[in-house]
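Complex shown without one protein chain; remaining protein chains in place.
Our next item is chain A:
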C-alpha cells in the first residue's frame, strides 16, 4: 500500500524486538468478541491512485460549477477570483502539514502568519484586537453572543431580522442548552433594514444586539445609531459581516461603535467549497481580551531577545481550564486564515477597494437590468454587492427553473425561510468582480422565459 512504508520483513523484525508473535497479538487488550478477525465485509479493498481519481472525477462532474454558468448566489458565501499564488503558497508542506504551533521555536512561520492575520482582521473590522480565527461565520456569531453574556452577565440577545438565518439557527441551537434567551424575527421584504424596530427591542436585560452588515437582503444598517442605543442600555453591539469585501467600500463596524465584530472570511482566498471549510473572523475591543474565544497569537521575545510569536492567554482555553474554559474550541481554521491573509496581502488596501468597487458596479448593473423585467421589483434602496428582488411567483421554483436553463440565479428566500410565506417570492442576487455583462444578460433573458 503506497502510504505504508513498512515491509513484511520490517514487521517481523519489529515484532521480535517487541516480543510479540503477530500484530494481532498487540490488540490483546481488546475483548475477543469485539475484535474483528478480517477486514470488514462488504467494503471494497484498496485502490490505485488512478482508480480513486477516476471515481472522484466522476462525482465532481455531476455538479454544475459556479465558474461554468452565469452565477449569482451569495447569502453568506461569495465567488471571488482567487489569485493562483494563494493556492500555491498554502500547499507548501511546511504550512499544509504543520500542526498547531505549540512548539513556537519551530513554528514561527505559522505564528507570524497568525499575528499578521490578526492585525489584518483588526484593521479591516476597525477593532482593537482579533483572534486567530474560528470555524466559520455562524459559529463565530454564536461565540460572540456567548461572550457578550459573560461580559454583561445578562441573558437576552436581540438579533436583527437581517442576520443570516443559518447563523440565527446555530445560535438558537446553542441557546437552547445554555439557557440564553434569543429575541429574533424574520426579515421584512422592504427597502430599509429594521434598525428602528431593533432599537425598540433593546432593554435593561439585553446582553447584546446582533446586526448583520450588510444584512441578509443586502441592506446596510446604520451601525452607529444602533451602537448608541445598545450602549445606552449597557448592551454590546455585535456586528456580523458575511461579505468582508464590503469593507473595502463601507465604513468598518468598529469605527461605527461595534463592540465585537464577527464575520465569515470565505470571500478572500478560501473559495466556495460547497460550504466548508470556511473561516470565522472575530475582533473586539481590547478591554474584552480575556473573554475572547479561540486561539490568540501574541508577540514576545526569545532567550536572545529576538522578536518571536507564541500562542498566548491560553489560560482561557480548554486544555488548561477544562470545564471553566471560555469555549470548548480546540482548533482554529489555520489554513483558511493563511489563504485569507495571502489574498489580503496581494490585494492591499487599494486592491481590496478596487475589488469591492467592481463587485458593487456589477451588482448595480444586475439590479438595473432586473428592474426592467416585467413583474420584478428591486427591493433595496442601498446595497453593496447583493440585493433582494420581489418576483411575481414563488422564487424557489424560479431558481430551479433557471438552473434547468443553466443559470444559477440567486438564493430564494423560500429556501432560507421555508416557514415565512411573506418571503416566498423573494430572491437574493449577488454579484462580484467575476460577474460579466454577458452573465447579467443571460440571467435577464432566462428569467423572462421562466416568468413568462
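We adopt the following convention: a residue touches a chain if its C-beta (ideal position, glycine included) is under 8 Å from a C-beta of that chain, and two chains touch if they have at least 3 such contacts; residues count from 1.
Everything that follows uses one rule, which is that contacts and distances are computed from a predicted model.
Of the names listed as "Ion-translocating oxidoreductase complex subunit C", "Acetolactate synthase small subunit", "glycine dehydrogenase (aminomethyl-transferring)" or "TonB-dependent receptor", the one that matches the UniProt record for the absent chain is "glycine dehydrogenase (aminomethyl-transferring)".
Of the listed positions A:233, A:291, A:312 or A:445, the one in contact with the omitted chain in the full complex is A:312. Per the touch definition above, the residue from A:161, A:187, A:334 or A:426 contacting the chain not shown is A:334. Of A:49, A:372 or A:438, it is A:49 that touches the chain left out of the display.
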